[in-house]
Structures are given as structure tokens and as C-alpha cells.
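The complex appears here without one of its protein chains, the remainder shown in place.
Chain nomenclature is as follows: A and B, assigned in order of appearance, with residue numbering initiated at 1 for each chain independently.
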Amino acid sequence: MNLTLKIWRQKSTNDQGKIVEYKVTDISEDMSFLEMIDVLNYDLVEKGDDPVTFDHDCREGICGMCSMFINGEAHGPNRGVTTCQLHMRSFKDGETIYIEPWRSAGFPVIKDLMVDRGAFDRIQQAGGFISVNTSGRTLDANAIPVPKEDADKSFDAATCIGCGACVATCPNGSAMLFVSAKVSQYALLPQGQVERKERVLNMVKKMDEEGFGNCSNIGACEVQCPKGISLENIARMNREYLMASIKPEN
Amino acid sequence: MAAGLFKSSITKKFWMSLTGIFLISFLVVHCAINATIFFNDGGKTFNLWAHFMGTNIIVRTMEIGLFVGLILHIVDGLMLYFQNRAARPVKYAYEKASASSTWYSRSMALLGTIILLFLIVHLYHFWLRTRITGLTIAEPEMIINGKLYENLYGEMELIFSYSWVVILYVLGCISLFWHLLHGFKSAFQSIGLNHSKYKNTIALVGDAFSIIIPAVFAAMPIAFYFKLVH
Partner (left out) sequence: MALNSRIPEGPLDQKWTKYKNSVKLVNPANKRSIEVIVVGTGLAGASAAASLAEMGYKVKALCFQDSPRRAHSIAAQGGINAAKNYMNDGDSTFRLFYDTIKGGDYRSREGNVHRLAEVSTNIIDQCVAQGVPFARDYGGLLDNRSFGGTQVSRTFYAKGQTGQQLLLGAYSAMSRQVGKGNITLLNRHEMLDIVIVDGKARGIIARNMVTGEIERHSAHAVALCTGGYGNVFFLSTNAMGSNVTAAWRAHRRGALFANPCFTQIHPTCIPVSGDHQSKLTLMSESLRNDGRIWVPKFKEDAEAIRAKKLRPVDLAEDRRDYYLERRYPAFGNLVPRDIASRAAKERCDEGFGVNSTGEAVYLDFSAAIVRYGKAEANVKGLHNASEAEIVAMGKKVVESKYGNLFQMYEQIVAENPYETPMMIYPAVHYTMGGLWVDYELMTTIPGCYACGEANFSDHGANRLGASALMQGLADGYFVLPYTIGNYLADEIRTGAISTNTPEFEEAEKNVRNQLESFFTTNGTKPVDYFHKKLGKIMWNMCGMARNKPGLEQAIADIRQLREDFYKNVKVPGSTKGMNPELEKAARVADFIELGELMCIDALDRNESCGGHFREEYQTEEGEALRDDEKYMYVAAWEFTGNPSEPKLNKEDLVYENIKVSARSYK
């Protein structure tokens, strides 16, 4: 298949940036979206042009590094997949495809389609952990049974890959889905109870400082999340936060 | 205190939700009382209730609360709106928002603004006249059970005889419908009440509420205009 690509090109964070049009030909339907970009870049390098910079690593939908806003949607038109898992059979021959970076005040563009998601790391550093030192002498793993339902829900929240599609797709540029997934994972486990209040207060504080927008329950994040993280997590975080604000001490 | 109220994204949402639920509860009362015009008793029941609402000290006190709530809802909403806009300084060249969300959930500020404009006209039409300047109809009072009562019903009849007013009110109600359709569910989500067990119930009640209340409200000017009530 042959395609027209309209790709955001930006030399550096402070560069203005613009959409540039490219043509790619002989694209196989079995290619992944990133392999299609590989083809473009190979051609660009051969021609002596600057290839398109984009983040990617595992290419199997789990590392959360790939991050393209394709035809107006985070990770493209398919649901439950990341950009790297999107295949060209989802597009039509002759189609024009817009490719843009994640847009958020919290995610400055580094180059072209690559953004800086350090804000997510910093939110995690503010409280996304259980304070237990490595000793090898903690309780036996089976000492505290965890109801299967809680363990499963905690796991579902923990499957977040931190790709930032929620922020990219949210009309408000809010990071609530990401933060709430982490808050929920720990709030649902007995191990997470001790720091429960402090954690949610600190993580939300950091989230606000990083310049993300506010959640207005539009729900686009849940739809576009490649891992299907549920909005219920945001409700849980709201609950946790309000309880912790009313009575901060344990 | 004021800083504390809006200290974080979640507290802002919390107040948005709380004032929203408060305004929703007001709508129930307002709608129920106004619906008495459909009793077709020449506005007697309605005027009695209007008198009660205009004179009862508790209700009048709550009215102040209502205004405070409304202003809080507006101010908070505007703060959220501008912060959210700032959170995406560079817009997408191509955005297919409809693929993952409803237009009205993304347009709460716009819908709210339309409702606010409507409210200004609405307050001028009724609240200002009944509370401060007095009614404009020729006979501003009517006798019910041997006593004189303000004839707010008559004022409604007069105002809703103008077609542009009816259109404006119906537009206000339509905006209210979309605003509620998202706002009702959203209010519960913001205070943390979203759980797979009762999610569907909230959605159902919210949808029903968003349809019924604006529909009943919209029926009023229409009914007056077409003289379906008397």
C-alpha cells in the first residue's frame, strides 16, 4: 500500500515545529506501524535527510515507550493496543495519516515525536511505593492472605504501562488515570495501608505541580488506554484523597 | 480557607461536584413547585407555593446559600477551564475527540455559559421582579382563599406570551439537559462514588433526571405560549 504521512517535525524543545508531508510506498499490511516508520526513516537516511525521531523500545506493547498520536487518536484507531502493536492492515491504501507527539504542558517535546515524560517518574518518586527496605527478612509472602478479588483489582491497576496516552488523549491534559492506577494498586493491598494517606496526598500534589490539567470525567482516557485501566481508579483516588484530606493522620 | 478549598485538582473537583449536587437538588424543588402550573387551577397552587418560597425565613436563608453555591460552581468551573486549557499549550493539528468521548462532556464550560446567560435573563424576568422591583402585569395580586397573594403565575403568562422568550427558555433547557447528562454522573465520580456495583444505577438515574427535569421546565413556557394551561 502507498500512504501519505503528515508528521510533526520539531528540531528541539524550543524549536517552533511544523507538520511535514512524506510519501511511503510498498508498505505491507503485515508491518507494524513503527516498522512503516522504519521504512520511511531508512529512505530518509539514504537521501541524507534527518530521520523522524520517536520513542520506542520493546515493540510488544509493554514498555510504554512508544507514543504517537495517530489520526487524532492516542496510539491510533485501534483499542487496547499501543502504537507498536498497531498494524498497517488497520489502514487503507492511499490514506493520509497524521502523526503527532503527545501534547501536554507536562510532556515537553524533545524532538519530533519524542516527548519528555519525566513528570511521571517524579510523581512516582513522590509516593508511588511502599517503604520497605531490602532485607530478605520481611514477612513470609503467604503470611497475609489477600482476597483474590482485591489482588486481581490491584493487578489490573498495576498493568498501567505509563505511556501517557491518557494525558495525550484527555481534552484537559490530565494525568489522573495514570496517578490513580498507582494509588489504587497500593490502596487495594494490605501492604499499602500504612502509607495510604500520605501517598495519595503527595502524589496528587506532585501531579498538580507538573502542569497537568484537571479531570472533568470525560472518560476519553479509559477508552484510549492501551491497557484498559478503569475510570473506577480515578473515583477511588478521589475517595482516598478526600478521606486523607479530612483526616490526614492515621 | 479559600486557598484550602481549591488547593488541589481533586479539591476543585470536589467543590464542583458538591455545588453541582446542591444545584441539582435545587432543580428538583424548583421543578416540582413550578409543575403545579399544570394543575390548571388558574395558578392558585403555584402562587401559594411561590408565596411560601418568597417569605419563609428558612427558604430565604437557603436562597443565599443557593447563590453562593452557584457562584462557587461558576468560579470553580472557570478556574478548571482555564487551567485545563493551559495544560495543552500546543493543540493537535488533527484531533478525533469524538472517537473516545461525547461532545457535551467536553463542552461543559460552553454549556454552562449558555445556561448562565439564560439564568441572567431568567433572574431578571422573575427573581428580580418578585423579590425587588415588583411584577409588571396589570393586576400583580390575586385573591386565594380570601387573602391577597402575589400573582407570579400571571407574570409567567405574560412573559411566555413572547415567542423569543419561549425560544430562549427552551434553548436554556436544552443546554441544561446536556449539562446534566454529563454533570450528574460526573458529580458522583468526582467524590469517589463510582463502583461497578452501582455504576449503572447512577448512570440510569442521571440520564432519567437529565431528561425529565429540563423537559418539564421546557414544557412550561411552551404550555403558556400555546395556552395549554389556564
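The rule is short, and it goes like this: contacts are C-beta pairs under 8 Å (C-beta built on N, C-alpha and C of every residue); 3 or more make two chains touch, one makes a residue touch a chain.
What you see is a predicted model; the values in this text were computed from it and never measured.
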| item | value |
| --- | --- |
| Where the missing chain makes contact, among the chains that are shown | A |
| Which of A:Gly72, A:Pro101, A:Gly162 or A:Gly213 contacts the chain that the document leaves out | A:Gly162 |
| Residues belonging to subunit A that touch the chain removed from view | 11-12, 28, 30-32, 34-35, 38-39, 41-42, 44-46, 48-51, 53, 55-65, 78, 80-81, 85, 87, 89, 110-111, 114, 116-118, 120-121, 124-142, 145-148, 151-152, 154-155, 158-159, 161-162, 185-186, 189, 191-192 |
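Following the convention adopted for this analysis, only the chains that are shown with their structure count from here on.
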| item | value |
| --- | --- |
| List of subunit B residues in touch with subunit A within their complex | 8-14, 80, 83-84, 86-97, 99-102, 105-106, 108, 182, 185-186, 189-196, 199 |
| For the subunit A and subunit B complex, residues of the former touching the latter | 6, 8, 17, 19, 69, 71-73, 77, 98, 100, 103-106, 169, 171-174, 176, 204-205, 207-208, 211-220, 223-224, 231-232, 234-242, 245 |
